[in-house]
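The structure appears below as C-alpha cells.
Every protein chain but one is kept in place in this view of the complex.
Read from first to last, the chains carry the letters A and B; within each, the first residue is number 1.
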Amino acid sequence: MTDTYVGKADEANAMETLGVIGKGTPRIDGLDKLTGAAEYVDDMDFGPALLHAAVVESPYGYARIKGIDASKAEALPGVVKVVTGKDFPYTFGMYMKDRYVFAQDVVRFAGEQVAAVIARDARTAKKAASLVEVDYEVMEPLLDPMKALADDAVLIHPDLEDYEHVPWFFPKAGTNIAHWRKTRRGDLEAGFAEADVILEDEYTVPRYAHCAIEPHVVVARLDKAHRLTLWTASQSPYTQRDVFAQALAPLGLSHKDIRVVTPYVGGGFGGKAGVSMEIIGAALATVVPGRPVKVRWTREQEFTNTYQRQGVRARIRLGAKKDGTITALEHDLYWDAGAYVEYGANVVNAAGLSATGPYRVPAVKIDSLCVYTNLPPGGPYRGFGYSEFHFGLESHITRMAQELGMDPVEFRKKNAIVEGDTLAYGEAMNPSGLIEAIDKTAAAIDWGVEETSDDPTKAIGKGLCLFWKAPAMPPNASSASFLKFNEDGSMNITVSGMELGQGYLTVMAQVASEILAVPPEKIRVETPDTDRNPYEWQTVASHVTWSCGNAVAAAALEAREKIYKVVHDARGYEEGSLYLEDEKVKCDTDPDFELPLAEFVVGGIMMPDGTYRGGPIVASGKFMPEFTSALSDPETSQGGHPNVHYTVGAAGVVIEVDRDTGKIHVKKAALAADVGRAINPVLIEGQITGGLLQGLATVLYEDMRFDAQGRLLNPTFTDYKIPTSKDVPDQIIPIIIETPQPDGPFGARGVGEHTMIAAAPVIGDAVADALGVRLKEMPITAERVALAVAGMDD
Amino acid sequence: MKHTIEMNVNGEAWAVDVAPGETLLEVLREKVGVKSPKIGCERGDCGSCTVLYDGKSVRACLVLAVEAEGHEITTLEGISHDGLTVLQEKMVELSSFQCGFCAPGIVLSVHELLQERPDPSADEVKEAISGNLCRCTGYDPIVDAVLEAARIGPGDRG
Partner (left out) sequence: MTIAHDFAYLRPATVPDALAMLADHRGAMVLAGGTDVVPWLRDDAITPETVVDIKDIAGFDAIDVADGVLRIGPLVTFSDLIASPVAAEHVPALVEASHTVASVGVRNRATVVGNICSAVPSCDAGPPLLVYEAAVEVAGPGGERSIPVLEWFLGPRTQALAEGELVTGITIPLPGAHGGCYAKLSRYRGEDLAQVGVAVLALPGNDYRVAFGAVGPVPFRAPAIEERLAGGGPGDADPAALDALVDEAISPIDDVRASKEYRTHMSRVMLRRSLAAAAARLDGGGPPYGEQVI
C-alpha cells in the first residue's frame, strides 16, 4: 500500500450528486439475519474432535491461593486436561500488561479464572470443574475506590511499576492509582474569583453490564504445524491477534502463526472489544495441540468475567458569572476501575481529556484517577467514560443555570462549544452543529411549555442535556480495505471492522457503491479473518464509518483509476473525461460511448487484434489520522493532539412520574446528533432509538450490585433488568444534524455510542423538574424517587 | 440412561438419542443441526432460544429434550421453507434488526401472535415479544415491521 490514496476521501466529499449516500439503503445482511443463515461462533461446527472447557472461578474478591488440588477432576473419565496459573505464568493486556491468563498466587476479583478443565464434552467439563479444590486464604477486598486511595490501603498490584504500558499512562507506584490523567488550562483561581456563583457537589455512578445477547465464546485450535486459529465473538480481530501474539510469545507463537476469524457477532457495546475471556481459549489450545477447544461463557460469567462499565465518583466545582458565562471548572473523577485496568485505564484517560463536556471553559482543572479495586475488570462500554461523567456534569450545568436564574437551555447555548473554540487540551474544536441540535431538540419536546398530567398523582417533567464524545484511540489507529471485482461486475470487499449490528457492512457497501456506481446489492462485504482481510485496529470508538469508510473510499478510488486507465489504454479516451454511471464507464466527450463494468473488470478489454488490455481490477485503501499525537505534558495534557474530532448533540425527554410509586414513564424522547453526513439515515435512526433506550435503562433500573466479598448479586437477566419491548418511550424522535466533517467519508463522523450518553442526566433533570427532587446517584429508580418524595430516603 | 425420542422438526421426522439432562435447545443445535435457536441465558430470561412447540412459543432451554417425544418443533428455518414470510420480508426491508442474534426468536414469537391475531395492536405486539430481549434496536423498528406485515397480511405464505 502506498500513500497515494490518503486524503482521496476529500475528493469523494466533493462529489455533488449522490446516489446511495444519504439513502436508507436496506441492510446487506438482512437475509442472513432473518433466515437464520447468519453464523455466529457458537453455530460453527468443529466435528467430534471438539473439546469443551469449563473454568474454575474465585468465589472471593481478594484471596491468596495456597494450593490447588485437581486430582479428583483429573480422575473423572472424559477429562483431557486440567490447567492452572502455574501452566501460564504470563501477563497480557491492551494498554497495560497487568492481567493474568490465570490467577497466579492471588485472586483479585470474584469470578477470576483460577483453573480450567478441558473435557470431551461440556457436561463432564462442568462436573470436573466443580471437583477442583482450591485452598484460599481470604483477604479483605477493597471495593470502594475512595478506600483504595487511602495511604494505608493494601496494594492490589504491588508490581505496578513493572508493568509495561502505553506512553500516555501515568501509574503511581506504591499506590492503587494505575493511571492519573491531569488536564490543566487557564488560570483556575482567577476563573473562580471572577465567578458570581460557585456550585460544588458530588455525583455517583455505579457499574453497568453490556448485556449483548450473545455471550462471549471462543474456539481455539493449535494445529500440529504450529498454527493457532481462533474463532471469536469479538469486536477486535486484529487487536486480539496482537494481544495473543504478545502474551503467547514465550510459547514461540508470533503474529504470522496466529489467525483470528470473527463471523457475525451478537452485539458488542464495547464488551467484546480487546481481549477478555478469549485469552483462556488461546492458552488452552496450546495444551491440546491438534484439538479445537471451546470456551463459552454462561450468562453469569458474561456478567462477572468480561469487562464492566466502571463506576465513578465525581466531584464538580463550577463557576459562572451572572450573565451566564462559565468561568471555571474543577472536575475530579475517581474511577472504580476494578482488578485489572489493561483496557479500562484508557476510559479514565478519555474522560480526563474531555470532562468539560461540550462547553467553552476558559479555566479547567480535571483529575481523572484510575483506581484499582477488587471488583471485576472495568473496560470499554458504549460511551467510554463520557456517559459516566455526563451524568454529574450535565446535572450540575442545569443546577448552575437555576442558581443563576437562567433557563437551562439558554445557559447551555451561551456556553456551547463551537468550531474553533479551544479544547481543554489546547487544540481547536472541529465543525459542529451543536446549537442547531439544541434548538431542534428543544422544539421537539416543546421546551418551555409547562405540561400537567391528567392524573392528579402524577407530575410531568422535562429535561434537555447536551453530549459530546471523541473516539479514544491510539494516535496510529488505522483501517484498511481490499476490493476486488468479479466477472459479473459485482464486488467483494474485505475489511476487518465488525458488523456489530450497527450496519457497518452496509455503510461500507454504500461508500464503494457511490464511488464505483455499482449498486449495494451487488457488493458483498466480508466479515474478518486476519489471514485474508486487511488490518483494522478495532470496531470501537464509533470510528469505523469514519476511518474504515475512508479506507474503503480510498480503495474504491484506486479501483476507479485502474478502470479509467484500462479504458484509456484500450480505447484511447482521456482518463479525465471518463466517469462511472449505472455500472458502466461513460465519457464526457463521447456521449455514445458506454462500457459495462461486467465486460472487462476481470477479463480485460479485447483489442482489434484479439489481444487484451487490463485484467482483474483489485484495489486497496487505508486510512490513518496522521495529525494525532498522544504525547503531551503529563501535568497539564497540553501539547498533544489526542482526539481526532468530537461528535456533539442534544437529548430531551418529557416524562410522567407517579409521586406515590416513583415510577417514571417516558412519554417522549428526542435526540439530535451531528453525524457530519448521514450515509444511511435509517441506520442512524436505529442507533438513536437503540442507544437512547440503552441509556435510559442505565438511569431507570439497571445497576450492578455487589456483596461484601465483591460478588455480583444480580448476574442474570432475572435481576439485572435490561429493557423489554414494553419499556420503550411512547415516542422517540431522532434528529439528524449534518455539519460535514472535512476528513470524513462524504463528510461523515461517528454516532454509535453517542446516543446513550445524555440519557442519564436528562432523566435526572426531568425528575427534578417534575417533583423538585434532585437525585445525584444513579440509577434513578422508582424506588429512589418514591422514597425521596416520601422523605424516606437517607 | 439414553432415551430415543421421536419428534418432528420443521416437518422432518427425527429419532435422536438423548440423555435426560439434555435440553431441547442443546439437542436441536448439536444433534439436529438447527442453529437458529441461540444460547443466550439458559434460564428462560432472554428468549433467544424460542421455538414453536406444537405451534406455541416456548424456551427451548427450559424444555428437556426427552419431553419432546411425539411433539412438533418449528424453528425459524421451518417457517420459511417456501420463501420468506411477509414478516421476514418487512423486517429486512425496514432494517428492523441489528446484530441479528435475537431475530430468530422474535420472528417466531410474532409468528405465533399473527396466527392468533392477524391484526394486532402495537401493545399486543409488544406483549408478544416482551420475552425476547434485544439489546440493539430499541424495539420500535421491530414493532413497526410487524404492524406493516400485519397490514399486508400473510397472502398464501402463512
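Criterion: a residue touches a chain if its C-beta (ideal position, glycine included) is under 8 Å from a C-beta of that chain, and two chains touch if they have at least 3 such contacts.
Remember, it's a predicted structure, so these values are computed and weren't measured experimentally.
A.B. asks: Check each of A:Thr204, A:Thr325 or A:Thr661 against the chain that is not shown and name the one that touches it.
C.D. replies: A:Thr661
A.B. asks: Using the touch definition from the top, which of A:Ser71, A:Ser629 or A:Thr718 touches the missing chain?
C.D. replies: The missing chain is touched by A:Thr718.
A.B. asks: Pick out which of A:Val20, A:Ala54 or A:Met491 touches the chain that's been left out of the picture.
C.D. replies: With A:Val20, A:Ala54 or A:Met491 as choices, the missing chain is touched by A:Ala54.
A.B. asks: In the complete complex, the non-displayed chain touches which residues of chain B?
C.D. replies: 1, 3, 19-23, 26, 42-44, 47, 50, 53, 56-59, 61-64, 66-67, 109, 112, 127-128, 130-132
A.B. asks: Using the document's contact rule, name the residues of chain A that touch the chain not shown here.
C.D. replies: Against the missing chain, chain A presents residues 54, 122-124, 126-127, 130, 296, 298, 658, 660-661, 663, 700-701, 705, 713-714, 718-719, 721, 723-727, 781-783, 786-787, 790, 792.
Just so it is clear, only the chains that are shown with their structure count from here on.
A.B. asks: What is the distance in Å between the mean C-alpha positions of chain A and chain B?
C.D. replies: Measuring from centre to centre gives 30 Å for this pair.
A.B. asks: Write out the stretch or stretches of chain A touching chain B in their complex.
C.D. replies: Result: residues 24, 26-27, 29-36, 38-40, 42-43, 45, 123, 210-215, 264-269, 296, 298-299, 499-503, 682-683, 686, 689-694, 716-718, 722-726, 728, 732 of chain A touch chain B.
A.B. asks: Applying the document's contact rule, which stretches of chain B touch chain A when the two form their complex?
C.D. replies: Interface residues on the chain B side: 21, 29, 33, 35-36, 38-43, 45-46, 48, 75-77, 80, 84, 88, 91-95, 97-104, 107, 125-127, 129-143.
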